[in-house]
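Here is subunit A:
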Amino acid sequence: MDPRRKRKLRLFVALTAAILLSGALIYTSFSASTQAKEPSDLIAGAEPGRSYELTGKVVQDSVDKSGDRLTFRIRDRDGRESLPVTYSGVVPDPFREGREVIVSGELKRGTFVAEHDSLITKCPSKFTKDEQST
Partner candidate 1 sequence: MAGLGSACLLVGLLTALYAAGASLYGARSGSRAAVVSGRRAIYSMAGLMVTATIVLQSAFLRSDFSFKLVAEGSSTDTPTFYKFTAMWATQDGSLLLWALLMSLFSSAVLFATRRSLRDIAPYATAVLAGIAAFFLLLMVAWENPFTTLAVAPVEGAGLNPLLRHPAMMIHPPMLYTGYVGFAIPFAFAIGALIVRQTGADWIRATRRFALIAWTFLGAGIMLGALWSYAELGWGGYWAWDPVENASLMPWLIGTAFIHSIMVQEKRGMLKIWNVSLIVTTFVLALLGTFLVRSGILDSIHAFGASTIGAQFLTFIAIVILGSTALIVSRLDDLRSEAKLDSLMSREAFFLVNNLVLVGLCVVIFWGTFFPLISEAFTGDEASVGPPWFNRVTTPLALVLVALAAIGPMVPWRRASRSGLVRSFRLPLAVMAVTLVALLAFTNSANSPLALIMFCFVSLVLTVVSQELWRGTRARRTITGDPWPRALGQLVARNRRRYGGYLVHAGIAILFLGVAASSAFQDQQDKRLSPGESFSAGGYDITYVRPTAEVGRDTAGTGAPITFGAVLRARRGDEVTMLHPSRNFYPSQNLEAGPIGRFFEGEATSEVDVRWGLRRDLWTAVRPDIAELEPAIREANAKFSSSGNDVQAIVIAAIVEKYRNDAPPANFRAIDSPLVSWIWIGGAIMILGAMIAIWPSPEARMRRVTSIYAARLGKELSQA
Partner candidate 2 sequence: MEYIVAVIILLALVAVVVLRPLVLGVGEDDRESVSREELEAAKEAKYREIRDAQLDFEMGKLSREDHRAVDRELRAEAIEILKQLDAADGQASGA
């Protein structure tokens, strides 16, 4: 095979491999992803049995810790609607009422049942213009 054809063949093989791998990447990421929703989204319509990532602010005075289990309410970042959440697992150090959290799980009969250890809390904002009192 002359060099030019050899190089064209290599290029073809490489491109095909790249396309196949990209396809695999796209497919696995969309099928393995969880959607981030706010409480109002889930209240409006959540598919039963489907895992979601619920994000929002912890409602003041809603946190209750009894033994292993943590319950609290999450509300929309800029809204009124809220959902109760039950969670067990590691509670991150910055977790606090009024802070933004992300938790994965399913909506079961009006309560968001969270996956073990899936609670993430955002660090208190240091880089915004509005000040926070801790």
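On how the list was made: all candidates are chains of the complex that A comes from, given by their letters.
What we mean here is this: a residue touches a chain if its C-beta (ideal position, glycine included) is under 8 Å from a C-beta of that chain, and two chains touch if they have at least 3 such contacts; residues count from 1.
Note that the coordinates shown come from a computational prediction; the quantities given were computed from them, not determined experimentally.
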{"item": "Of 1 or 2, the one touching subunit A somewhere in this complex", "value": "1"}
{"item": "For the subunit A and candidate 1 complex, residues of the former touching the latter", "value": "3, 21, 25, 28-30, 32-36, 53, 55, 65, 67-68, 89-94, 102, 104, 117, 120-129, 133-134"}
